[in-house]
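The complex appears here minus one protein chain, its other protein chains still in place.
Labels for the chains are A, B and C, by order of writing; each one numbers its residues from 1.
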Amino acid sequence: MAATYSASEMMIVTAARALAGVRTVFVGVGLPNVACNLARRTVAPDLELIYESGVYGARPARLPLSIGDPTLVSGALSVCSMVDLFGLYLQGGRIEVAFLGGAQIDRFGNMNTTVIGGYDRPKVRLPGSGGACEIATNAQQVFIVMRLGRRSFVERLDFVTSPGHLGGGAERAALGLPGGGPQVVVTDKCVMGFDPASREMTVVSLHPGVTWEAVQAEVGWDLRAAADVQETPPPGTDELRLLREELDPGGMYTQ
Amino acid sequence: MAATYSASEMMIVTAARALAGVRTVFVGVGLPNVACNLARRTVAPDLELIYESGVYGARPARLPLSIGDPTLVSGALSVCSMVDLFGLYLQGGRIEVAFLGGAQIDRFGNMNTTVIGGYDRPKVRLPGSGGACEIATNAQQVFIVMRLGRRSFVERLDFVTSPGHLGGGAERAALGLPGGGPQVVVTDKCVMGFDPASREMTVVSLHPGVTWEAVQAEVGWDLRAAADVQETPPPGTDELRLLREELDPGGMYTQ
Amino acid sequence: MTNDEMTKVMGMKEAMAAYVHDGDTVAIEGFTACICFAAAHEIMRQGRCDLTLCRMTPDLIYDQMVAAGCARKLVFSYLGNPGVGSLHAIRRAVEKGIPAPLEIEEYSHFGMVGRYTAGAYRLPFFPLRSYAGSDLPQANPRIRSVESPYGDGSIAVVPPLNPDVAILHAQRADRNGNAQLWGLLGVQKEAAFAARHVVVVVEEIVDEAVIRSDPNRTAIPSLVVDAVVHEPHGAHPSYVQGYYDRDNDFYLAWDEASRDEAQTRAWLDEWVYGVADRASYLEKLPPDAWKRLAAGEAWAEGVNYGRYV
Partner (left out) sequence: MTNDEMTKVMGMKEAMAAYVHDGDTVAIEGFTACICFAAAHEIMRQGRCDLTLCRMTPDLIYDQMVAAGCARKLVFSYLGNPGVGSLHAIRRAVEKGIPAPLEIEEYSHFGMVGRYTAGAYRLPFFPLRSYAGSDLPQANPRIRSVESPYGDGSIAVVPPLNPDVAILHAQRADRNGNAQLWGLLGVQKEAAFAARHVVVVVEEIVDEAVIRSDPNRTAIPSLVVDAVVHEPHGAHPSYVQGYYDRDNDFYLAWDEASRDEAQTRAWLDEWVYGVADRASYLEKLPPDAWKRLAAGEAWAEGVNYGRYV
């Protein structure tokens, strides 16, 4: 019998599953944090969690309040200064996957976390880059988890904070960015990849019960589909139990 | 009654006294090591010893065999990586005085520790720079301790490892070197300073019983004297006792 | 006077009066941990203004200082209330110029880290692989690039940052300012070496012998420290590894209060202007606060440095 679950739970579980077999993940704030901790408890037991706060190999004993929570430090394999974290781990090319959230994304996976509106007198001042710009530049692969929505998935970004595939095609490589850029976008309604040639975002699976139209309605450009769109497998009872009872008992991310 | 002492003891005690009132000294290998440890026990009790091996505020419990001796680590105030030692402490401009030895020096305090003869097939291959090049570049002041000799105090260096006052005058400042360069050269026969205008080495005091001619005979250029050449004060009994009984009981540096 | 007798210990009032002046460039660092609210509140009480505030994550501490009118300019890389949401006071200043316009100079995290590092290393710039393809260099013309002399392309650079004063919270220091940190190290060391003056605020003042027993743990040496302030719980509501946990209720309460100007003022009146010093602030906390925020115990395994005599 299939369990009932929320769209957020579906999204987090799917994001976690994307990490199957991965050994090192750079963990962003919020949703990625929950997804990576779930992955370590399920599909990627050897996964070492790396946080921009300087932590390698965290073993959080509770859901961290932020990427700088003291529970990430106690029991970690290594904790280093930020110059070493960004220099040795990230820029050194040691991160297999960086898992990021974002405010705005375009069809090529470029992201905006800086402003809505103009830079000098913005309508909404967002947090800014943090480490996102260099993470997007240097991680071997970037995975993104964010909720669909017309204000988030936009035709044109107000500001490019973090480079994705830029204008698409080979532009990213031509500019000499060391990392491979965005590979997958996990949302609350579908999973998207990037076309190997055009580097445009393409839908690879729809979550159970979600229609193509429901997805397109939340995206600000004419969405493309992969050759063979699948149905995303639903969460398992074990994943849901871990999420609800251990990782996010307060339901901060899973409602 | 005056104590008897060797020329090396005279040199080391005089070198130590040059550090009166100094708070941070970068300690080179060999003679400077002994002189700085003596200074800390006499004229500069607040002196903190800094070693290129990464040690700040060493309290050696024995005469260190080298600048990397474990006795420099145990009980030190701080021990850091070499990138931090050279970057934060030295290049950061935090070193008041660097105390160096050398193989060859010219009248402007430029030093050679690289080769005697040509670089590609040298007559004698010397150790090379170690940290000397950046120490000479960045320390606020450089003090030098070395024995006089025609093979050491030369008209022309075979190789400039570490910049002193280059061609003299304002050349050093013009090249943008951050530190002030050599200020004093303590030898086994005399003490020399540098003329404020020409930056040429000038004799400021002769050790007791040493004649001008005896000094000139050991120097490969026509030596200049300061306006008023003094007699260097002899070592005190307390300094000699510390040196012989505590700092160098084996007589490694003081014979 | 020997080292053991030397002391740089001062009260917080005295230290802030001595080292923070109107118009100064100030860095109160600490990434999520060891954020010295005690110092910030004292600066606010002393009415400092026109400050250039530098911090990777302005966090509540600079949101409060901006709300209090201390700041002319903000140099930063991430404007968030960590794990909670926005910094409403700074957003009001940037979006609407309330209470006054706030100049901003914006980097990414590694850019800020690099700026402190270049400042500490006395370098003209710090090179980093970032910013290519981003709009950040357009927003901030101080982000530039240099060509590699090895024929392998160009790389972004940021300029050095040398604050007039850095204020850094740590677990323990001796009276002369040799400070030991553990847990997240952030950019504390780099900020200390980059700054013209350094105030270290600590949970505990310990004998020099404690420091000398573990020299690898000393991130900030006395060499660069001007003043040592003993202010236990001085980082509340942020946390200090091994000493106390983050007081998240405060982060949530500020998120609420700071959405509205009048409520923001009321919060500052109660928790900053309405108290004389940190001790009075701490007295206002609920009696069970420190029990609730207790760190528990997890001690590091022993390490022998050896005696080499």
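By our rule, a contact is a pair of C-beta atoms (placed from the backbone, for glycine too) under 8 Å apart; a residue touches a chain by one contact, two chains touch by 3 or more.
These numbers were taken from a predicted model, which means no experiment stands behind them.
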Omitted chain touches shown chains A, B, C
Out of C:Q46, C:N216 or C:N248, the sole contact with the unshown chain comes from C:N216
Which of B:E9, B:D106, B:E134 or B:E239 touches the missing chain? It is B:E134
Residue positions on subunit B contacting the omitted chain are 29, 52-55, 64-70, 73-75, 79-83, 86-87, 90-91, 110, 114, 119, 121-134, 137-138, 159-163, 166, 172, 175-178
Across the whole complex, the chain not displayed is touched by subunit C residues 122-125, 127-129, 144-150, 152-153, 155, 157, 159, 182-183, 185, 206, 210, 213-214, 216-217, 241-243, 245, 295-309
Note that subunit A touches the chain not displayed via residues 24, 45-46, 48, 55-57, 59, 61-62, 69-71, 73-80, 84, 87-89, 91-94, 138, 178
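Here is the rule we use: only the chains that are shown with their structure count from here on.
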Note, CA centroid farthest from subunit A's centroid sits on chain B
Of all chains shown, smallest offset between own Cα centre and global Cα centre goes to C
Between subunit A and subunit C, the Cα-mean centres are separated in Å by 29
Subunit B and subunit C have mean C-alpha positions lying a whole-number Å distance apart equal to 40
For the pair subunit A and subunit B, the C-alpha centroid-to-centroid distance in angstrom is 57
Residue numbers in subunit B touching two or more further chains are none
Within subunit C, the set of residues that touch 2 or more other chains is 117, 189-190
